[in-house]
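Here is the structure we will look at.
The complex is shown incomplete by one protein chain, all other protein chains being positioned as in the whole.
Right, chain A next:
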């Protein structure tokens, strides 16, 4: 077990190293002079552009820039944002909370809803419930997030006809937000629409994976045995079939936990949610290469860490992996 975990850990570290190298070169492949691109609407004299290039470190030879980048990355220093003139790590730290709240809540709800509906659908496969829930989730899955977000915003934030606009139109909090426990309710109130949008669009994937995985289990001998023991239908499902069917979803869920730090670019943009997705979006608009680089690296590392965890967990959960 220990050897297995160490192998996985080594692999992860190697991947992270590759990410650092790839990030550096990837963001230098982007066409254009970062100093010019960043100041494209500001008239600057050649002297000021030279100063900006010096401040961005663009005047130094590439190998030197690379070495500097690697050393700094190892120290956890992700550079300084041109746009905000602040350390990228600090900017990311500031946005992490709101993103974890939004995407974390969204993921928890989507996983719960998806797995529950998926199990139901598989158990009654071909039935009306199956057709309805699978159909609904796939329809929502195909809807563009941006469109759904705006639609929900217009209906439930602005109000249409008899539907009152009871939700805020932006952000995580308003000016003069209440203090203490009421603040939590205030944020929760702001969280409803973005979270709903996020859940509606993604829960289908958990539903579909759960459904097909459970369908595989239904025909298995142990399920027949359980039935033969005289267990009630719901018991067979809950105690025997579902736990076995859960395995494939573990990978999926862990992969998505890793992606949580990516934020939800579209949802955060529609609802002006001050998270990492919005930061990344603004960095692209800037373009603020240091921020793009930093958020990209944090995302890659999070995905690698979570995948490694999933591998290890799989080992614990599934005896077949251990014997293999």
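Here is the rule we use: contacts are C-beta pairs under 8 Å (C-beta built on N, C-alpha and C of every residue); 3 or more make two chains touch, one makes a residue touch a chain; residues count from 1.
To be clear about the criterion, contacts and distances are computed from a predicted model.
Peer 1: Mind telling me which option in "Peptide ABC transporter substrate-binding protein", "Sugar phosphate isomerase", "Glutamyl-tRNA(Gln) amidotransferase subunit A" or "NADH-quinone oxidoreductase subunit C" is what UniProt lists for the chain we can't see?
Peer 2: The record names the chain that does not appear here as "Peptide ABC transporter substrate-binding protein".
Peer 1: Of the listed residues A:26, A:185 or A:316, which contacts the missing chain in the full complex?
Peer 2: Selected residue, touching the omitted chain: A:185.
Peer 1: Just to verify: which one of A:19, A:102 or A:153 makes contact with the chain not shown?
Peer 2: Candidates A:19, A:102 or A:153; residue touching the omitted chain: A:153.
Peer 1: Given the full complex, what residues of chain A touch the hidden partner chain?
Peer 2: Within chain A, the residues touching the omitted chain are 30-33, 36-37, 39-49, 51, 53, 55, 80, 83-86, 94-95, 129, 150, 153-154, 157-159, 164-166, 168-178, 182, 185-186, 188-189, 192, 232, 234-235, 268-272, 274, 278, 281-282, 287.
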